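Written out below as structure tokens is the structure these notes cover.
As you look at this complex, bear in mind that one protein chain is not there, while each of the others sits in place.
So, chain A:
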Amino acid sequence: MSVNIAVNSKRPVNLDLRTIKLPVTAYTSIVHRISGVILFVSIAGLLWLLDKSLISESGFEQVQSYFQNPLVKLILWGVLAALLYHLVAGIRHLVMDAGVGEGLESGKRGSQAVIVISAVLIVLLGVWIW
């Protein structure tokens, strides 16, 4: 790999994520990104459902019948789980923008709070869907 195109030096570089032990804040950060990409990809499907549900009464009933399908329930849970996680992690970003929880220790606690709160919400969401 031609690493030297970007950095023209002989310094040793370790950017192999598999050998780096990441702090909890790094995990919540990368999951925020991954959930964002999942949501971007999901926009088309969600718009399609909105279109179908609004176009006519039979379309609305069809969408309701899709939601009875276990596979659709699972996908819906996945997409809405990504949405809830992205929302909770995003609110933490806004809180940090306000100057709260930016320190090393408070940042870690904030990340842990994001994991706990979003996990609870995602479980509740699953209960609601099933």
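As a working rule, a contact is a pair of C-beta atoms (placed from the backbone, for glycine too) under 8 Å apart; a residue touches a chain by one contact, two chains touch by 3 or more; residues count from 1.
In this section, contacts and distances are computed from a predicted model.
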| item | value |
| --- | --- |
| Options "ABC transporter permease", "Succinate dehydrogenase hydrophobic membrane anchor subunit", "Acyl carrier protein" or "Peptide/nickel transport system ATP-binding protein": UniProt name of the undisplayed chain | "Succinate dehydrogenase hydrophobic membrane anchor subunit" |
| Touching the absent chain when the full complex is considered, from A:26, A:43, A:74 or A:116 | A:43 |
| Contact with the hidden chain (one of A:26, A:54, A:74 or A:100) | A:54 |
| Footprint left on chain A by the chain that the document does not show | 1-3, 5-7, 15, 33, 36-37, 40, 43-44, 47, 50-51, 53-54, 56-57, 60-61, 83, 87, 90-91, 93-94, 97, 128 |
